[in-house]
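Data block below; observations after.
As you look at this complex, bear in mind that one protein chain is not there, while each of the others sits in place.
To keep things simple, chains are lettered A and B as they appear, and every chain counts its residues starting from 1.
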Amino acid sequence: MSRNAGQRPELMDDLFGMEAARGWESDEQFGSIVIRRLGPGFWLAAAWIVFIVTAAALAPWLPIADPNETGVGGRMEAPGWSNWFGTDNNGRDMFARTIWGARVSLVVGFMSILLGIFVGGTLGMISGYFRGMVDRVISFVVFVLLAYPGLVLALLIVGLAGQTLPIVATTLGILAIAPIARLSRATTLAYAEREFVAASRVLGATDQRIMVHELLPNVLIPMGALTLLGMAITIVAEGGLAFLGLSVEEGFSWGKMIVLGSAPRTLREGPWVAMFPIGAMFVTVLSLNYAGDRLREYFDVREIGIGQS
Amino acid sequence: MCAKSGLGKADMAAPLLSVSNLHVGFATEKGLVRAVDGVSFDLTEGQTLGIVGESGSGKSVTAKTLMNLLPSYARVGGSITFDGRDVRAMATEGERHFWGVAMTMVFQDPMTSLNPVKRVGEQIAESLRVHLKRTRSEAKDEAGDLLQQVGVPEPRKRLRQYPHELSGGLRQRVVIAMSLACSPRLLIADEPTTALDVTVQKHILDLLDELREERGMTMILITHDLGVVRGRADQIMVMYAGRTMEQADTATLFSQMRHPYTEALLETIPRIDMASHTRLIPIPGMPPELVDVPDGCLFSQRCRSCSDSCLTDQPPLEVCGPMHVCACHTPVGTEAGAAARAANREAGVTPAGLDMGTFTAVEESA
Partner (left out) sequence: MAGSGTAQLRESDKMVLRVENLVMEFPAGIHQVVHAVSDISFDVQRGETLGIVGESGCGKSTTARAIVQLPKPTSGTVLLDPGTDAEIELTAKEGEELRAIRPRIQMIFQDPISSLNPRRRVRDIVAEGLSIWREEHPDVDVEAQVDEVLTAVGLDPEVAASRRPHQFSGGQCQRISIARALALNPEILICDEPVSALDVSVQAQIINILEEMKERYGLTLIFISHDLSVVRNVSDRVVVMYLGKVCEVGDSNTLFSEPAHPYTRVLLASAPEPSAVVDESESAIGDELPSPMDPPSGCRFRTRCPRTTGLCASEEPVMAKVGLDHFVACHFPGSP
């Protein structure tokens, strides 16, 4: 605080008083940008995500039990020292299974959202930038996709093409295309109006260059935040598919584990068989949601314009 | 009161509005933003005060403080008295029938003052019903009368229209009608014509003048354009970075300006009768950040008459003529000012590091 504050102590009491200033809000007319911190919650969430991804990636080399080996512990043993998460009804170690299940869940979640963003994002940008006929055609396709009942589409594709990892991931990806395209289009529309795009055209930039150099960096921000949020959704969606028996046949994901663990008898005798995968999914989805949201907010604020002169 | 504002009281009538040592700060993450930093003025009934300043000068914040429109994270110090009543106390007590009744405001952008989904007549009538307890039909009639008074053609028809169906000029007239509904004694107009075309600007300003005379209203006209207040204000207060730089009645301000900022403003704005390519003297630099305000005069970094004391001591607002106050160590037209400027010219640079070469070309003798 500058010296002036010291000169008027009674003023400082008045100005700061006992009530803390409410919230940090940006006040454009004073030319100050309030930069919100990402916050401790974000870092916590990010830490979990890093942890689970690392654990899943390194699973084959971690000193944990073989998830498929039966009889590691007794049948349906409660969580204890030898089996941290207990065992399931086939005597398999739940801890190992939870970590191995993460592999499928995370891969499906990530690959599908990646597909969605790549295809949906591009379609949205093209549609938002070129407008006119191109926009109409693409928007129509997007509407159709949106209108199509997701589950039926999933059933169709998986039923026809098989229940392998790539197929399941692609199916979820296809379902993600439409909503992402809409967001991408809306964001592109907003930025395409801005004068820096006109300036680029005046300089002689091609449409391609404008989309890549001018629009993409701006559109990427909400898209990036959407990646995390989207992953959260696809992980849950995969769980839903698993419940319908539509998820990957070989191997197992959290969704599948939850299904297996939700058989009434298993649930009664050993709730941990379902609870741990549920817990893992819950925490992961929560972390992804929260981190995605904080990121979006953080980048949003950065753009607020400043006062004149 | 005289000492604080510095303006001698020729007539001893108590002022209608008295603002004393007003401080408004906003607590932000960067620190305390001193939007208004010690502003005082008195306004006699029937007078028009013009407040001139750029963005960041604090003029709009002052208006909003008077109107109790500050956000919750604002901190206010000082006193505001209207007709003997303590305005800040009324604000804390939640007085409902003061603002919009005795004191009203017209904003820059009529579109944001008007509810886009409500008919125009309804919006005017609302004020009448809430504050003056008129019935629906009475309010409607009065609304029509008000529209007529502000020069809206076909007033009855307009009552039923939505804001987007009206042009910018008409919308502003509607907003003025709304503000006049309860016969206010003080009307604050914050850049009322900035968003309008020049032909419409004149009509709106003329309208405000007419209404003021007819109703004996007091007015505060806030603008960034010195030209606008020249013909329409009795007193002018020039603000910069939250502080008052100079205050005087209009004729005096233009004929004997004292503050280098006022002088610089006049030299930097092209006038319509100036020949093409008349060189404009720029004011270098930008208005200061209002956080962690430096010591000394806030204009010193951009001032031609800067002296060493300007960098360390904040100049107090002092009397420099009849009905004329100025906050400057080296005012224009005084010995101190002339000496400072001459010294700067010789050295080629001001104590603040400003290159005097920026001001070559046509420069009036200071």
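The rule we apply is simple: a contact is a pair of C-beta atoms (placed from the backbone, for glycine too) under 8 Å apart; a residue touches a chain by one contact, two chains touch by 3 or more.
Since we're looking at a predicted model, the values are computed, not measured.
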item: Per the touch definition above, residue among B:Leu22, B:Val76, B:Leu186 or B:Val228 touching the missing chain; value: B:Val228
item: Given B:Ser55, B:Gln148 or B:Thr250, the one touching the chain that is not displayed; value: B:Ser55
item: Among A:Ser105, A:Thr171 or A:Asn218, residue touching the chain not depicted; value: A:Asn218
item: Residues in subunit B touching the chain absent from view; value: 54-55, 153, 167-170, 197-203, 205, 224-225, 227-228, 230-231, 264-265, 268-284, 286-287, 302
item: Sites on subunit A contacted by the missing partner chain, in the whole complex; value: 31, 33, 194-196, 198-206, 209, 213-214, 217-218, 221, 302-309
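The rule we apply is simple: only the chains that are shown with their structure count from here on.
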item: Interchain centroid distance [CA atoms averaged], subunit A/subunit B, Å; value: 50
